[in-house]
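Notes for the one structure printed next.
The other protein chains are all here in position, but one chain of the complex has been omitted.
In order of appearance the chains are A and B, and numbering begins at 1 in each one.
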Amino acid sequence: MAGNDKKSKNFLVSKIGGQQLIVLGVIVALFAFFCIKSDIFRSYTTILSMLDFSYFVAFMAIGVTFALITGGNDLSIGTGMVCYGIIGGFFVTKLGLPVTVGFVITILCGVLMGCFNGFLVAILELPPFIATLSTMMIARGLGSIVTGGSSITWPADAWFKNIFKISIGEAKYPLGFVWVVLAVTIMTIFLRHTKPGRYIIAIGSNKEATRLSGVNVIKWHMLAYIICGMFTGFAGVAYSATFPTIAAGSGAGLELDAICAAIIGGTSMYGGSGTIFGTLLGVYVMSILKTGLPLIGLQANWQQIITGIVLLVAVFIDVVRGKKN
Amino acid sequence: MKKKVLSALLSVAMVATLLVGCGGSKEEAAAPAPEATTEAPAEEEAAAPEATGEALHFEIVSKGLQHEYWQAVKNGCESKAQELGATINFVGPASESDIQPQVDMLNAAVEANPTAIGLAALSTEACMDAIIEAQSQNIPIVGFDSGVPGAPEGAILANAATDNYNAGVMAAVEVFNLIKDKLAAGAVIGVMCQDATGESLINRGLGFIDKMAELVAAEGLTVTVQGNDKYVSDSKVEVTEGADVTLEVKVPASVDNTASANDATALLQTPGIIAIYGSNEFSANNLVTADGNIGKLGKEVVGAGFDSGETIIAAVRDGRLAGAITQAPVAMGEKLIEMLYAAANGETVADVDTGCQWYNAENIDNPEICQNLYGYTAAE
Partner (left out) sequence: MGEVILTMKGIDKSFPGVHALDHVDLEIRKGEVLALMGENGAGKSTLMKVLTGIYKKDEGTITYEGKEIEFENPSAAQEAGVIIVHQELNMLSHLTVAQNIFIGREIMKGSMIDDAKMNEEAAKLFKKLNIDIDPAETMGNLTVGKQQMCEIAKAISHEAKVIIFDEPSAALTETEIEELFKIIRDLRDKGMAMVYISHRMDEIKAITDRVTVMRDGTYVGTIITKDSTKDDIINMMVGRVIYEDPKTQSNVPKDAPVVLKVEHLNAGKMVKDVSFELHKGEILGFSGLMGAGRTETARALFGADPKDSGDIYINGQKVDIKSPQDAVKYGIGYLSEDRKRYGVVVGKTVAENTTMATMEKFMKGLFINKKKEDEVAWTHVKALKTKTPTVDTEVVNLSGGNQQKVVIAKWLTRDCDILIFDEPTRGIDIGAKSEIYTLMNELVAQGKSIIMISSEMTEVLRMSDRVIVMCEGRKTGEIDISEATQENIMHMATLRK
């Protein structure tokens, strides 16, 4: 393990020279800027809220990074996340099953949708954009059908809500951040130091050359989407833990937050390169902007424009990098 | 790309809600009608023309089905329809921004040649062609909820609607009674609205803002309003520098829980904050969510909501929200069907205010109230 740590550090040092170091700098600068500009921003509760609202984006973003690395995309994660949370909650509130079962169902739904996306992209070879655009719509409708169009409120005392935020006395701690960091660590090791991770990157870099090396590209390509789906399931759990009521048919647009985060974090839209750590950084750039901009009195539409510009810059860096290669 | 995503989304949302709509009408038809009409959704188009004159069929196009509010309206419609021996088909788009899908639904409703149509238009302009088509076929249209604002004379027979401005006024009066003692120079009252485009939402906000300003001024304090431009400019309140009491209006960049909860987090931590009003379920939910990390609601800060749902009801019960306004969606549904029935029989119909109520921990279990609360379960 020590060896691996050292390697990943070497890796970071070699790669961090690029986009990630910039993004880290951007995070520090933004954080400092908002702290200076707004009293409310520097309060512990604001930071706590910011973290609360970042877990589901972080899980989605980790997942979608895998789809992006294969050179694809997954647009179904936003509506999917909401849909899985609703279906899980439906089993608990309407059918009276234990919370744990609903929890498992939520994640399972994500995995199943991942399998379906993988089937469409890896086996039927549909363009990922269109394939997942379709499943995005399917997910959106599916949640509404299951609940008959109404929203779902998970039980307020569902146990998994406590694994994201723990209260000790009066104080509350963002335990969810620990899970996010853990997920980032595990998936980084997975991506860099295991065979499936290696193949997923290779597929994004050059699928045909990988296939001609005797690698079962269909299997590993599918796996990338299954991982994406599984993490969307996790996101569904986190979303359900954060927001008490989930409206059926909502969630469209949230996938863009996650995809933006991954791209800001240095994942290439051309596939073949990206890091989970970078994605996490991207998530927090988005979170800080989303929390901070309203606090400095910027009106809603300007917030979106600024977020758009940040994404443009990130995409521009990616394109420049792509040209260099 | 976003445009593409959007338009594709719109079209699918339509399909999704159609599915939901069909499923719904199957259920509702199952109970009262004989087996033959139960199959209505599939054969509607073919069956409708010959059925006219005998079986009454109403097409109802709502603004969406994603909020439980609409489910309550639907419930009201269904029970009344059953009572009057009519069949209904209750549909609505996936979200309140799906204007085009709603127009398609309205077209389909006209196509189905029903006895009458109930309509809560997302955009009057977009619906106009279909409304004219309905007129030419002599299908009466009755508006409900926010109705069909700005429709030309005679296009809509009448509206069964909550007067949203009055509802906002009612919220202001109730909240004012709770904060009267805390009013002082430097006090801030927060107003959270989901958006600045929907007429009914804007009215709920404006009703609150105008009335609250009036009440505060009556106490001898100066008031100003700041925040979202639309609300600031449409309110009757003069913007004044250095006023004693500030009304702070927050509207998130998009209908996104995170953005709204961020607004609430900021409001709750604003120095001098004494009350926050969330003008619909979305806003009130996120107010409660944000308070989870702060714990000021029901203590330093008076919270008030609008509509219901499990989260709001729970918060009202345990005092985090001092209370909330509920419209009377069940009554609205019932009134709507009554009006459609009357219109179908050639009677004249007039506008009806379906009313609203303030509910709090004390009166929540009152049957008059709780029948209108979706997500309500009796206290143990």
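Keep in mind that, in the parts below, a contact is a pair of C-beta atoms (placed from the backbone, for glycine too) under 8 Å apart; a residue touches a chain by one contact, two chains touch by 3 or more.
Because the structure is a prediction, the values reported are computed rather than measured.
Here is the thing to keep in mind: the chain we left out touches A in the whole complex. The chain not shown here is touched by just one of A:T210, A:T275 or A:T307, and that residue is A:T210. Across the entire complex, the residue among A:T100, A:S167, A:T194 or A:N301 in touch with the chain not shown is A:T194.
Within the complete assembly, residues 3-4, 7, 189, 193-195, 198-199, 201-202, 205-206, 208-216, 272-273, 325 of chain A touch the chain that is not shown.
Methods note: only the chains that are shown with their structure count from here on.
Chain geometry summary: the mean Cα position of chain A and that of chain B are 32 Å apart. Across the interface of their complex, chain B is touched by residues 39-40, 43, 45-46, 48-50, 52-53, 57, 75, 133, 136-138, 140-141, 144-145, 148-151, 153, 156, 165, 172, 242-245, 247-250, 252-254, 256, 290-291, 294-295, 299-301, 303-304 of chain A. Against chain A, the residues of chain B that register as touching in their complex are 2, 5, 8-9, 12-13, 15-17, 19-20, 23-24, 64-68, 70-71, 92, 94-95, 228-229, 250-259, 261-263, 265-266, 268-271, 281-282, 285-286, 288-290, 292-294, 309-311, 314, 374-375.
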